[in-house]
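The other protein chains are all here in position, but one chain of the complex has been omitted.
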Amino acid sequence: MRRYVLGRVGQLVITLFIYIALVYFLLQAMPGDISMIYLQNPRIPQAAREELKKQLGLDQPPIVQFLSYIRNFFTGNLGVSFSQYPRPVWDILLERLPRTLVLFITANALSFYVGFMLGRVIAWRRGATVDHAATVVGIAFWTAFYPLLSLILIWLFAYTLKWLPLNQFIEPSLWVYAPWPSNTVFGYMVFGIAVISIAVFAILWSLGRGQRKTGRKIGLAWALSAGVFAAGLGVAASAGMLVYMWDIVRHMVLPVVTLTLINFAGTMLLMRDSMLETVEEDYVMAARAKGLPDAVVRDRYAARNALLPTVTSLVLSLAASMSGGLVTETMFSWPGLGQVLFRSALANDYPLATGALVFTGIFLLIAHFVADMLYAALDPRISYGGEPVAEG
Amino acid sequence: MKVVRYSMTVLLFVAVVFCMGIIGQAAAGGVYEMAIFEDPTTVNVWAALGPDATVWNSFVGYQQSYIGLYGNAAPDYVFCPQAASGMPSRLVEEKMDNKTYYTSVVNIRKELRWSDGKPMTADDVVFSYMAPLALDPNKLGGNWPGNIDPEILAKVEKAGDYSVKFYLTELPGLAQWQYGMLQALILPKAYWDPVVSKALKAADPIKELLAHDPKGEPVAGPWMMERWEKGAFVTHTRNPYYAMTGDTNTFYKNGAFVTENKKTGFRYILGNPIGDIKLAVTEGPYANRLMFRILQNQNAAVLSLISGEVDFILNSLGLQRGFQDQLKKAASVEVVENNVNGFRYMAFNLTKYPFNIKEFRQAVSVLIDREYICERVLQGVAFPQYSVVPPGNAYWFNPNVPMWGKGFTRSQKITEAVRLLKSAGFSWEVEPQVDLAKDRVLRRGRGLIMPNGKKMPSFEFNVMTAGYDPLRYTFGLNIATWMQEVGIPVEVVPTEFNVVISKTDERDFDCFMLGWSLGLYPDHMYWFFHSSQCPAGGFNYEMYSNPDFDKMVEEFLREADMETARRMAFRLQEILADELPYIVIFDTPLIEAYRSDRLAFPYTKTLSGIQYSGGMTSTVKLKN
Amino acid sequence: MALLQPDKACEPIVVVRGLTKHFLVGRGFFRKERAWLHAVDDVSFEIARGEVLGLVGESGCGKTTTGRMLVKLTDPTAGCILIDNEDVAAIGGQGMREFRQTVQMIFQDPYESLDPRMTVFDIISEPLNVNHIGTLVNREERVAYMLSRVGITPPDMFFFRFPHELSGGQRQRVAIARALVVNPKFIVADEPTSMLDVSIRTGVMKLLAELQEDFGMSYLYITHDLAVARYLCDRIAVMYLGKIVEMAGAEEVIKNPLHPYTQALISAVPLPDPAIRRDVPNIRGGVSKPIDPPPICRFHPRCPAARSICSDRDYPDLAEVSPGHLVACHILVAR
Amino acid sequence: MDALLKVENFTMHYRTTAGHVKAVDDVTFSLARGQSLGLVGESGCGKTSIAMSIMRLLPYNSEIKSGRVFLGGQDVYSMREEDFRKLRWKEVAMIFQAAMNALNPVYTVGSQITEVILEHEPAASERDARERVAELFCTVGIPEERMDHYPHEYSGGMKQRAVIAMALACSPSLIIADEPTTALDVIVQDKILREMEEIRRKTDMSMIYISHDISVIAEVSDVVGVMYAGKLVEIGPADDIFKRPRHPYTYGLMNAYPSILGEKRDLATIPGEPPNLVFPPEGCRFHPRCDWATDECGTVEPPARYVGPNHSVACYNPFPAPSSGGDRIGVATA
Partner (left out) sequence: MRSLAQHWAIFRESRIGIAGLVVIVCFGVFGMMWPLMFRNVWDPNVYHPVVGFDPTMMHPAAPCRGHLLGTDPIGRDILAQLMFSTGREFLLGVLSAMISVVVGTFIGAMAAYYGGFTDAFFMRLADIVMLFPFVPLLVVVGSLVRLDMFSFAIILGFLEAFGGITIILKAQALQVKVRPYIDAAKVAGGDDLHIIRSHIIPNVLPLSFLYMMFNVTAAILSEATLSFFGVLNIDMSWGMMIHTAETAGYLFDYGRYWWLWLPSGLAITLFCAAFYMVGRGLDEVVNPRLRKR
């Protein structure tokens, strides 16, 4: 196990290094240079510009610049933004990261869950009306023009029906009095999500590894998870943070719903196909032959095995939603990493653009890694080395 | 197990209801809510005036919190004192240490206070000039060298507790003196002095200074920064010590102007204040708090405006035309239109033949049907423009520059262009023919032959891509079509904005179309057309070089008297309109909208709109 | 050995000496130690011209790997193969072309060994095609002839059919035609009938025997089925975990198996007669994979007759215990 | 005789794009308690379809045209689905064709067996169930500690044993073994067949063996049924069938296979190929391949008729009784 994890980490580090190099040189090739953006005033003499260039290390050959970039990268220094001079890139990215994380993890988890559930149902009832309907609706959303869809949803739910806030990620009139900056609350939320998911996972793992999960055990697991959740809420409430968390959640609804609508079909159709394959497997037939109830056969046999290839799609959809993140963030005034990337690319702020791309890359690499681990955890056939036991 | 699941759901539901209750209470009065489209990048005034000089930084930053010695009183942008108690004394020659200086004394209003209650004195003013000088304004970049020009300003000295003395190395022009140095912002010495001296010891003083977080910095303007929730909002509260509250600016119909404060007894008069009063504006602020909501796109902002979440949209570009109808229809929303200070133009590379032939450019100018574009294609959302000073800048605008081909029909335009070209020695393989009576093109011109006898090769016309700006793209195509009708072999190349910019920087182009927005004082005529700006790095992209013009524009820059300067500016405009280094085409008005049920602006007609005064935060009255 | 004679005609077409193949298993990113699967270990045999040698063993015993090495689909780790006096390892370039015309292979699965996107004509003419043999007209004739020889008539009706339009038997006949179209001297047949239904299998087996006689080819016939080997082969070699444990004439092996493994194998074959009750095969345990095995008799952990000698000494060599009957067993040889 | 299983005139088709596949056609047989039936035939002859019909696990595109299936006296297809589900595995269990695929790869082998015990015996606790599994493992010869291993950690033979243990979990009265040893090597096959027979004898279960290998059937069956193209062409006591095959197909099948017994001899071939079941031949489905076919064979389907006690054959020209047909008996006895 440890060897497997180490191997994956090693691979990730190499991939990351190549990725950084690619990003760096790609952005180096961008037209225009810093002195143009940084010194917009015509009255600055040429000499002063040259000196500035020197200060920023822009007079060095690219390879030297790259090496110093890499050196700085591993010491946690991503350079200084040009468009927000002299703010460190790292600082800007850290400011955006929690928001992006909360939004996209929630959206991806939800769309995965919805896709998984629907895919399971429609595969099981292949050819039924629900199958056709879900497929057509799924494809329609999947191919919908995203900006337009989000505008329509905003218009419908926020503007016309007034059910949800119009835009932004927090309500300013509430937060004026907040004792914390929003990032603190976001940070707690990320932490909370992490703790709860780890807790749930650990509980389910320790209770049910390899054994039949009885109703009592599942109930216990649920109760424990609910306990952890309630404890979290309690801590937040006692700190007076609950009201602010709720405000964030309220603002998250619309973007999350939009992202889910756009993305769920991918998982759903994949799950459907995957499950149509597992349904044909002998062990599903065997499960029926064993006289197990339909729901058990569906969930524990067909769906459980069909889940495996779908996990991989979770990662891909994460990358895709980071890509579409720009659209979401723009449409819902949710300033996250996507926006930083877009704006910095337009403004030729390449330390920031490089930083944002690298950050996104790291984020996705970690997601790859988590998916790998998840896959390994879900599929006992993934052996972490060692040969199958010989026949006795 | 289902019980647990249900109980969890119920728990969540209760929490939700509980929270909604709390949120319902959060509403505050006396808040002026504005939408902005981008996060500010800094609240450090050094950075906001320097490398981070974005319009958003100015909106949420120094425009609300700082004052200078002098300012321009909107809506007419009359040059008037702010921190100063009157006009500066005349510049006089004075010898000191074997050097000749031109000196002037400025007195400061005694009642001014910083937001921590301490008085603003000559020390603060001296610091505000001397600290940037020590740091080198050129390196600070941005607006700094414009305000504190190290070429001219030798030093500022304390001449009394409430007066300062400027030492200049040469006689400044209007741009450098009234519209430059005297409008620099005043910084609190008590706060910044330690920061600056610490920064000066650092390896990179400027970086050190710009990176400083100005927490607790006292300000002299009407608003104090309260909270900046990055990406979400910025709020300001009233400065309790703001001394100018109650200042009344009175504009008379005859052009006279009076600023007075009944409470403090301050009074400043310009011209002869008799006759009808055009407008009187009394300084507030009247609101308790400013709230800048950072919305990332126009649609969100407009929806928020209609639903009443914001009172005004603060955007230097104004609103797009499509919103107008909807906003006009909406209850309690007022839409205002204002002229802007800028223009869209096309320019040729004047180092290339035959673009350097004046008649060629005049012919092109004739061919461009500005009225058609503005009235027919844009249906009044743009107005035609001929001079490099926009009509909105009424004081400096010359209404009588040559207007090539104005009012001509299509065929008349072609005839006139052909005449101009012929007069310069151009000829055609196939000459264009028109039917003047029926206003029809009978034959398109082909094979334009240049005065040197060679056939004119086709050249590139760089216009914005349709994605960047469909309007300008469409115009580009229109203009090219008109040029092609008389046989000018132009080829439209849609080009990314960045690429056009780098092409112009490198002087590597045939012909392009771009736009400018300008300052109040028309010194841009120097920057755009003086031959010293021709080399790379300068702003004379088209490489216009005219020694007579150079001389005149230099004099114009040096001229300190407003009236003389105005006459000179008129003459310069005429030359430029005749020589046409820029073919000025049009500009669009600025459209703004606000909640009329919430806001009462003292006036809404002003050059570049309400946004130019930063949303008029200190004079607007809140209605509920 | 008895079979090695100077006479050219009697010279064996295939000579295999010390053939060995080790596969690397489970190499990880940070893993230092490597494990080797000894799929084929020091195997030697000859096949005379016109002879059919049956290679019999359970799955995973290395018989298929041996076959693949003979047709150069897998490169041996050690050992040498001489086919028609050519060293297979040294073949390349033009020699390769000739080699492909000398040696051919018939695969196990008729459903998988024909490219589904090719017509029957394309499939059979592929060896001619890639080796640039004959003109198109020649090839057509040759393909038609081969089709009729393998019993697919009329040939031209089948030229442009796709494999999925053929039945299992027909497919395997097409596969045989493909192997024979270049007139090879030696064919490796890897369980060509094991996937076929009983009623079709006989026909294919008979066809193989008939063609072998007509063309005078040699076969290496790989099978897990002793009965089939007995029917088709002149000699049988029994493999266990990468080693040949017994080799003799077909009838000799069936009637007089000497090696305990061969005996177990024969006694385990079910018999189509309910009246007969077979003995329980005298063998212990199950097969394991030969991963880095110690150099001792590989069968001894399961061998009913195993003694200390079996685990003390190195591999037993194949030794002739009676004329033409070779066994690799310390005990039998010692006797 | 106390018939545990009765299949009467069972006809079942599959709907496909190409047309109806007449997979099982008018099949009748019965099986007594404690008896073992071997069904032999080539691939696609309908053996597995019959097994699935008995289990009531036919795919959705199947269509039962006629006939009934009685299990322990109850009509399988007239019961409610839910009721029959509860009966499955308690009454009739199955050993699947490919054991490696019949186990869910993501759960331990033990849990897959306890699951079925808990499902069918609600009174049993989890500990009881695990104890039972341990016993079962012992019976089929798997070390008890292997219970908590995953299927991929088992070798082929062990999986097969596990699947047998699973089939035994609820002590069913009938087990259907569909090609239980096809993927295995002879030595393992031999062991497993012996074990299964032993268990069957001990517990007095009934068993249906399905195989294409007539030798395997010969070793384990009391009664042998021979199927060809969806028809049960011959059924009778094993001894009888192997000594005196009456149907030409049975005869061909027995002689088509080389044996390691006796002297090496020539093989009989059955010409041609099995028919396409969408358009089966008129009359006897075997007639196009039959050396003994007459005109009658090509027009009307031959009905099944008794040629001996419990031995029926569907052929117009069955081989005569042993007195005159001795020379045709293919299998030489040792």
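Miscellaneous remarks
Read from first to last, the chains carry the letters A, B, C and D; within each, the first residue is number 1.
Keep in mind that, in the parts below, a residue touches a chain if its C-beta (ideal position, glycine included) is under 8 Å from a C-beta of that chain, and two chains touch if they have at least 3 such contacts.
Owing to the predicted nature of the structure, the values given are computational and were not obtained by experimental measurement.
Touched by the hidden chain within the whole complex are the displayed chains A, B, C, D. Note that of C:Thr65, C:Gln104, C:Thr202 or C:Ser218, the residue touching the chain absent from this view is C:Gln104. Residues touching the missing chain, restricted to chain A, are 14-15, 18-19, 22, 26-27, 29-31, 132, 135-136, 139-140, 142-148, 151-152, 155, 269, 273, 276-277, 280, 316, 319-320, 322-327, 330, 338, 341-342, 345-346, 348, 353, 356-357, 360-361, 364-365, 368 (touch as defined at the top). The chain not displayed touches chain B at residues 298-299, 302-303, 319-326, 376-379, 465-471, 473-474, 477-478, 481, 494-496, 498-499. Where chain C meets the chain that is not shown, the touching residues are 68, 71, 73, 96-97, 100-101, 103-105, 107-109, 112-118, 126-127, 130-131, 162-165, 175, 178-179.
Rule of thumb we're sticking to: only the chains that are shown with their structure count from here on.
The most central chain, judged by C-alpha centres against the centre of all protein C-alpha atoms, is A.
Between chain A and chain B the centroid-to-centroid distance comes to 41 Å (mean Cα coordinates, whole Å). Centre-to-centre, using mean CA coordinates, chain B is 88 Å away from chain C.
Centres computed as Cα averages put chain A at a distance of 52 Å from chain D.
Within chain A, residues 390-392 each touch two or more of the remaining chains. Contact of a single residue of chain D with at least two other chains is seen at positions 155, 157. Those residues of chain A that touch chain B in the shared complex are 31-32, 36, 38-46, 48-49, 51-52, 55, 80, 82-87, 95-96, 99, 151, 154-155, 158-159, 162, 166-177, 181-183, 215-216, 218-219, 222-223, 226, 229-230, 233, 242-243, 246-247, 250, 329-335, 339, 343, 348.
On the chain D side of its complex with chain A, the touching residues are 55, 57, 85-90, 93-94, 96-98, 101-108, 110-111, 114-116, 118-120, 126, 142-143, 146, 148-150, 152-158, 166. Put simply, chain C touches chain D in their complex at residues 58-59, 167-170, 197-203, 205-206, 224, 226-228, 230-231, 250-251, 254, 264-276, 278, 280-281, 283, 286-287.
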